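The complex is shown incomplete by one protein chain, all other protein chains being positioned as in the whole.
Take a look at subunit A:
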């Protein structure tokens, strides 16, 4: 799909078409709450090549969704504040852009799919109106043209009878169909980067398979970069190129997908892999990670994982593993004892 009205991206100074579509450097986000400051994101860095799929893996409260919200510029402020770091789109720091220019990046260049499609869609407008809104606001199209484009989009995401369904309301769609509408909406303006925050968590497995297949196909066609935020290690193994594992607001391991599953270099990653039952293996012992994830207003000193870690020594209780250890040329881990963790496979 070509863009009809040229959005004046040149208006953004310093844009370098050869730079990476997305690069996050040392991002810090905190929430100022009544119970103190919650350190949700504490120095997250990753980059994204064109056409690449980067998975951000972690459990609830690890800061993965907050990172996505910060990239999109949709963080609730207050209580959430970006307190440091850079978010570079093609070399331009989005955090330093005025809101009017940032708006041109949002949905146009970097778009997002949310987990719960029913609450992300407006129940009192038709699906066609909500899709068309993108073309009307961002591209200045007429209502008629916008609707025609909406139908094209619904066709693209394989919603049957798009011409009729464009006039229906979100509640008339099934869960899987709603998620397709979300994908259509995210792809409307042909973005270079798509951020998918738990896109299939609320769906049944057979529908999940349909949606992931659709996403992969659209990504391939458009050479789009994908940031997949999820807690599902199965989905990640199926689609990701590179993985960043997050814990207590930090990336604790970063590696190509095969390396991480074959020989995790952080005890948390290793623990996660050992604690999930597998469909194709029977009767394996599940070794649970003991304890609970930390409260973000009170993250443990030293390495945040040390109270739950079976490798923890005194050094872990005092010195945070910063900067990350270089495990190999393509991977890093935030553990003083990564050699032991990786070694005793």
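Basically, contacts are C-beta pairs under 8 Å (C-beta built on N, C-alpha and C of every residue); 3 or more make two chains touch, one makes a residue touch a chain; residues count from 1.
In this section, contacts and distances are computed from a predicted model.
Comparing "Fe-S cluster assembly protein SufD", "Tricarboxylic transport membrane protein", "Sulfurtransferase TusA family protein" or "Dipeptide ABC transporter ATP-binding protein" against the UniProt entry of the hidden chain yields the protein name "Dipeptide ABC transporter ATP-binding protein".
When the full complex is taken into account, the listed residue touching the unshown chain is A:238, out of A:76, A:238 or A:340.
The residue touching the chain not shown here, chosen from A:174, A:223 or A:313, is A:174. Considering the whole complex, the residue from A:37, A:95 or A:209 that touches the absent chain is A:209. Only one of A:107, A:188 or A:257 touches the chain withheld from this view, namely A:257. Residues 59-60, 174-177, 204-210, 213, 231-238, 240, 257-258, 261-262, 271-273, 275-280, 282-284, 286-290, 292-293 are the ones on subunit A that touch the missing chain.
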